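With one protein chain held back, the other chains of the complex are shown just where they sit.
Right, subunit A next:
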Amino acid sequence: MIFNSELSGQQQHTTSPVVTGGSVIALVYKGGVVIGTDTLCSYGSMAAFKNVEKIAQVSKNTLYVSSGEFSDFQQVVKELAKIDRSALQYDDGVHPSPRDYGNFLARLSYKKRCKINPLYLQNVIAGFHNGERYLALVDIYGTYLESNFVTTGFASYFCKAIISNYWNENCTLDQAKQVIRECFKVLFCRDCRAHDMIQLGYVDEQGVHIEQAERVETKWDFNGFKTRANEKLHTQ
């Protein structure tokens, strides 16, 4: 397929995303790293695809998730899988560590940014290698930041307070998961492009575990909603 734009020599640049994924929250815990994301892909303000698996297993000890343009996410998953397959090509059993993937993604993002045609993504790479937990954020510009917790999108605004108060880097897996569930509860209430189905995945010494999607706990039977005591109907 040849587009008119290609014939005329005009190169298209990504200026705004079309189908987008929501916030991602990733936390380090005592034995590994856990990531949570919702299962929604939005088409602008329409909740178009409600059951999307967004946690990608890149190698046996690395997870990759991102928020932003979903087709870019799918492309990056392919690029990262290519690297893992190179071990097969060279027959040497050498597998990249999670940090190798993180740095590769940073270089790739930076290259595309320099051509003013970015991968419209905030990327999160999590892994467990040689007894060490690994968690990094690579943003749309190719900035590479390793840290103990990572949030993208609206989670960076709403959830940092929850994370500060209820999480520390040596908590248990269940504690970390609870913090993430709490965060997505708040996001569902406040972020218009959020969804109430989330998915958690974690990496530890044994490898990657991706769980089934679960529904966020919500409560709608508040008295105020039932009696609408705060409002006056305009017909009254």
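Throughout what follows, a residue touches a chain if its C-beta (ideal position, glycine included) is under 8 Å from a C-beta of that chain, and two chains touch if they have at least 3 such contacts; residues count from 1.
Note that in this section contacts and distances are computed from a predicted model.
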item	value
Record-based protein name (UniProt) of the chain missing from this complex, from "Aspartate aminotransferase", "Cell cycle checkpoint protein RAD1", "Mitochondrial import inner membrane translocase subunit" or "Proteasome subunit alpha type"	"Proteasome subunit alpha type"
Contact with the hidden chain (one of A:Ser71, A:Asn103, A:Asn117 or A:Asn148)	A:Asn103
Touching residues on subunit A - with respect to the absent chain	90, 92-94, 96-97, 99-100, 103-104, 107
